[in-house]
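Missing here: one protein chain of the complex. Every other protein chain is in place.
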Amino acid sequence: MALSSWKELPIGTIITEPGNAREFKTGDWRSQRPIWDSEKCIHCLFCFIYCPDSSIKVNEEGKMTGIDLDYCKGCGICAEECPKEAIHMEIEKR
Amino acid sequence: MPSLKELSKNADLFTGGHRACSGCAGPIVIKQVLSVAGPQTIASLSTGCMEVVSTIYPYTAWNIPYIHVAFETAASALSGVEAAYQVLRRKGKVKGKWNLIAFSGDGGTYDIGFQGLSGAVERGHDFLYVCYNNEAYMNTGIQRSSATPRGAHTTTSPAGTVIPGKKQFHKNLVEVIAAHGAPYVAQAIPSNWADFTRKVRKALDTEGPTVIDILAPCPLGWRYPSNKTIEVARLAVECKFWPLYEVENGKYKLNYRPRKEVPVEEWLRLQGRFAHLFTPENEHIIKEIQEGVDRRWESLLEKCG
Partner (left out) sequence: MPIRALTGNEAMAEAMRQINPDVVAAYPITPATEIVQLFASFVADGCVDTEFVTVESEHSAIAACIGASGAGARVMTSTSSQGLALMHELLYVAAGLRAPIVICEVNRTLSSPINIHCDHSDTMGSREAGWIQIFAEDAQEAYDLTLQAIKISEEVLLPIMISTDAFIISHCMQRVDMLEDSEVQKFIGPYKAAYSLFDKTITIGPLDLQDYYFEHKRQEIEAMWKTAPVIEKVAQEFASKFGRSYGLFEAYKTEDAEQVIVACGSTCGTTRVVIDNLREKGIKIGLLKLYAMRPFPHQKLKEVLSKAKLITVLDRSVSMSTMGGPVYIELRSALYDAPKHPLLVDYIYGLGGRDIDMDQITDIALKGEQIIKDNKVEKPVQYVGLRE
């Protein structure tokens, strides 16, 4: 990606695109991958409230729909905190 | 109390793609705060872990207006934002109600930003100050702060052969801020999201300066596996090292009483930063820590009446 010249950048180091960190995928940091078992999931959303990387996808009805591997760093908190063992961690293979 | 379903509506106010370490509690704290506060919120950050990981130019993980000035200025810069808010609202140039929230680590709160916070609380600005307390200067590589607990190994209070870790007990921030006469001060933990989000709501509904000190475990600095962040947090409360309580207009209230006795040793054992204490020559420090925890707990119970 060609970086902007000083003449093109907004002044004052202001970032004008809110939430554009989404463009930066941290998923490749992962050495362990969470595997979600939708059968066991009771949609308690504990994984959602404890996920540091906003990687638990929740729909309008408040149901968990999966894990966003673009950002998940594989910390394993979700698997650790899941009361139903609906998430487990596996070694990441690429 | 809002349900997790309701809290999930504000999930995107702090986005993925930030560069916090795997298993860091900081983003969990921010997410829990913003899930209650909603989009009409301005964040003031001090220099530190959360500032560094969330706004590496040209990227920002913040989906709300955000300002960072320097290390010691989370409260003082927000004082200025609040003053602008008051006057521009009077002049009709700013509409609606905004939440103003400072996020700062323990270094920016207990130490270098302490004066700025004290001044802002005394002046009575209408904002919430959240200290995500990971008990050391983690951003610069784990140096001791006045929030670091007794006995902990950090790179400036190393577990040496003569001096085994930090010599002093940590400062009690809630007590200090409560002594200012702030209308609402509380201690919280991310593992008890229900208690924390209730406290955030209460703080935002309170006029004047409110402060919440929330313990934010750090896998790297505390030396435990990244999946144990919530468990380590939970045990800090269960062993009474980190009681959940609030002080509302000078009135103390204990929010959670552990059901069974958990020695502080169990919490220490989970963390590599205390590993050097588990030797015959350092065992007395564990005893000392337990006595300190008991003393503070008894004193808290007395205040809670």
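Observations, loosely collected:
As written, the chains take the letters A and B, and residue 1 is the first residue of each chain.
The rule we apply is simple: a residue touches a chain if its C-beta (ideal position, glycine included) is under 8 Å from a C-beta of that chain, and two chains touch if they have at least 3 such contacts.
Predicted, not measured: the structure shown is a model, and the values here were computed from it.
Only one of B:8, B:76, B:104 or B:226 touches the absent chain when the whole complex is considered: B:76.
The omitted chain makes contact with chain B at the following residues, 42, 44-45, 51-52, 55-58, 60, 62-70, 72-73, 76-88, 90-91, 93-94, 98, 115-116, 118-120, 122-123. Within the entire complex, the positions of chain A that touch the omitted partner chain are 3-6, 9, 11-16, 18.
Everything that follows uses one rule, which is that only the chains that are shown with their structure count from here on.
Across the complex, chain B is touched by residues 13, 15, 17-26, 29-30, 44-46, 48-55, 58, 61-62, 68, 70-71, 73-77, 79-81, 89 of chain A.
Residues 3-8, 11-12, 14-28, 31-32, 35, 54-64, 190-191, 193, 219, 225-231 of chain B touch chain A in their complex.
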